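Omission of a single protein chain aside, the complex is shown with its protein chains in their original locations.
Chain IDs A and B follow the sequence of writing; residue 1 opens each chain.
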Amino acid sequence: MTSKTRRSRRRPAERVRWWTYLGLGLAVAASLFPLYWMFVVATTDSATAYKLPPAVLPGGNFLHLADLVFTTVPFLRSLANSLIVAVCIGVGQAVLCALAGFAFAKLRFRFRNTLFLFVVLTMTVPTQLAVIPQYLIISSLGWVDTLQALIVPGLASAFGIFWMRQHLSTALNDELLQAARIDGANTWQIFWRIAFPLVRPAAFVLGLFGFVTAWNDFLWPFIVLKSPEMYTVQIAIKALQSNRDIDLGLAMSGSFLATVPLLVIFVFVGRRMVSGIMDGAFKG
Amino acid sequence: MATLLDPVQSIHSAPARPVREGWGERIAPYVYIAPFFVIFGIFGLVPLLFTFYVALFDWNPIGEHVFVGLDNFRRLFDDPRFFGAVRNTLSIWVLSTVPQLIIALLVAHLLNHVRLRFAVLFRMSMLVPYITSVAATTIVFAQLFDRDYGMLNWLLSLVGVDPVDFVQSTWGSHLLIAAMVTWRWCGYTTLLYLASLQAVPREVYEAAAVDGAGGWQQFRHISVPSLRPVIVFTVVTSTIGGLQIFTEPLLLNPSAPLTCGPIRQCQTLTLFLYEQGFGQFQFGYGSAIGVALFVMVVVIAGINYLLSTRVRRER
Partner (left out) sequence: MKFRTAASITVVTLLALSAGCSGGSEPNTGDGKSFEFWSFTGINQKASVDEYRKTHPDVDVKLTEVGSSVETAQALTTALAGGKIPDLVLIQGDDLPKFVQQAQNFHDLREMGADKIKGDYLDWVIAQSSAKSGQLIGIPTDVGGMAMAYRTDLFRAAGLPTDRAAVSKLWPTWSAYIETGRKYTAKTGKPFVDNAATSVFYQAVNQGTEKYYDPQGTPVYATNPQVRQAFDYGLQAAQAGITAKQSSFTSGWNAGMNQGQFATIAAPSWMLNSIRTNAPSTKGKWDIATIPGSSGNWGGSYLAIPKNAKNAKAAWDYIAGTQSPQGQLEHFVTSGALPTTPSVYTDAKLTGFKDPFFSDAPTGTIYTNSLLGLKPFLIGPDSSAIGQEFLNAITNVEQGKGQPAQAWDAAVKNIKTAIGK
């Protein structure tokens, strides 16, 4: 590229071509179609799913199928279970990761760098592969078939600590800290009254992602939860599917009912999630 | 205590008071990082070490535990099902990562227009797959890809292609799972790339446009190089995620859920681990599979480290 010697006039931003909108439209359609199809089958019945050419319009059978979903498995209870677990993990991660991130970002203590390196390393280990001993430990604690078995392990998020540390490093400058110390604030007060409020948006986004991940988690609840009243909504969907005499309409209804709460929440906080991903993008 | 919300003022107005360097203050940092280490220690590190231990036994969860040394590993390396699972996992990973990155690159480039209307709506709708539950996704996709009654095969029949049995065939099932994984993560990856692209100053693109570079050339010579580090990042996270694929294969084959079909055509490593451990009551063998998974992760993390230092050095 040749460099310009004279300052180029500020050109107006390029007009967006129509094929850009076409491409994006296709992307959106692809993203949303499976959900739409789920909705169609959930509001009609299995026979619709087996019709060729495929039916693409929703029907009015939703209430009947929804009712069946709620009677086949304790679905309402499973929604509550999922909510409890996801909120606890979301809030828990937001607070705990902010705490630890603050410590790594702004506090001086021995082995700080080594310990942080350890945290970063654990990000690469998929703890899923140790499910068998994890199950043995949980059962020796007597936590099989409980919600705390899902919540407590989910509170440790190495990525969350990494993320909060990034944000705290940039948001909190050292002069502010020093001034606070001179004023006699102790560490907790600095965290709770200065640091945390500054990164509340970031913590909120972290909590959101923690919530979504916990809501959609499958393997661990599948192993640990046994009685249907303790199911999270993901396991409840699976239970609908593994009925010997499967009814696809039922399974899709359940799937749809399990997705709707997240969709509703997404309408309100989706923008935050989008900016959360984009703010935290890997910067070289 | 002086108001902490106005520290600047208090510096000048109040006399300086030293902070009590008490015992509480000294251990504060360790207390703050303790929850992570305690929880990870109990539920992450100890199980990991324990996996190595259990792998040395023939461990029946409701029976006896017999020490067998490295027998489980010997058996594992002789086991065609293990290599089948490795092959399946790798194949699914390639099929899901490559299209995902390419599509994400293209869509991110499309989104990277200043005057794009409905930008927020586009971005949000692309994130919807990410929040959809994996179980629900599998049920829907399995039906859409069904051999006899699925929409995809119906579309194919319109152009004269014979119906493909996605669920029962090896490559078909890999495609199906890859499609699900791609669908789920593409939007997320797109947003990551978009953020990196937006870090490139507009003047660079403008200068190129003035020099006569068209859209495609701008893409190839400006967008792609600036995305290299984040591409490496997404490849690595996709790999580690790919090694853990479990729910999709589990739900694809209701008649043979743990093996993902009669010839284990889509049984991934994590599913194989679960099948041996919780299905066949062989905790020891399952743990050996876990150890193998761990080794693979370490290798990939090592490769990533080498790759990213190389990328950094190049910049």
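Note that in this section contacts are C-beta pairs under 8 Å (C-beta built on N, C-alpha and C of every residue); 3 or more make two chains touch, one makes a residue touch a chain.
Quick caveat, the model's predicted, so the values are computed rather than measured.
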Report summary line: Out of B:22, B:41, B:225 or B:262, the sole contact with the unshown chain comes from B:262
Query - Of A:30, A:68, A:123 or A:151, the one touching the omitted chain in the full complex - result: A:151
Report summary line: Contacting the left-out chain: of A:66, A:179 or A:248, that is A:248
Query raised in the report: If you put the missing chain back, which residues of subunit B would it touch?
Result: 60-63, 75, 78-81, 143, 146-149, 165, 168-170, 253-259, 262-263, 278-281
Report task. Can you list, in ascending order, the subunit A residues touching the missing chain? Result -> 46-47, 50, 81, 84-85, 87-88, 91-92, 95, 135-136, 139-140, 143-148, 151, 192, 200, 223, 226-230, 239, 242-246, 248
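Rule of thumb we're sticking to: only the chains that are shown with their structure count from here on.
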Report summary line: The distance between the C-alpha centres of subunit A and subunit B, rounded to whole Å, is 13
Requested in this report: Note which residues of subunit A are touching subunit B in the complex, please.
Outcome: 1-2, 4, 8, 11, 13-16, 20, 23-24, 27-28, 30-32, 34-35, 37-38, 41, 49-54, 96-97, 99-100, 102-104, 107-109, 112, 115, 119, 122, 124-134, 136-137, 152-153, 155-158, 161, 176, 179-191, 193-194, 212, 215-216, 218-219, 223, 233-234, 237-238, 241-242, 246, 248, 251-252, 254-256, 258-259, 262-263, 266, 270-271, 273-274, 277-279, 281-284
Query raised in the report: Can you name the residues of subunit B that touch subunit A in the complex?
Result: 1-2, 4-5, 7-8, 10-11, 14, 16-20, 24-25, 28-30, 32-33, 35-37, 39-40, 42-44, 46-48, 50-51, 53-54, 103, 106-107, 110-111, 113-117, 120, 122-137, 139-141, 143-144, 149, 151, 154, 183, 186-188, 190-192, 194-196, 198-199, 202-204, 206-211, 229-230, 233, 240, 243-244, 246-247, 251, 254, 257, 270, 273-274, 277-278, 283, 286-287, 289-290, 293-294, 297-298, 301, 304, 312, 315
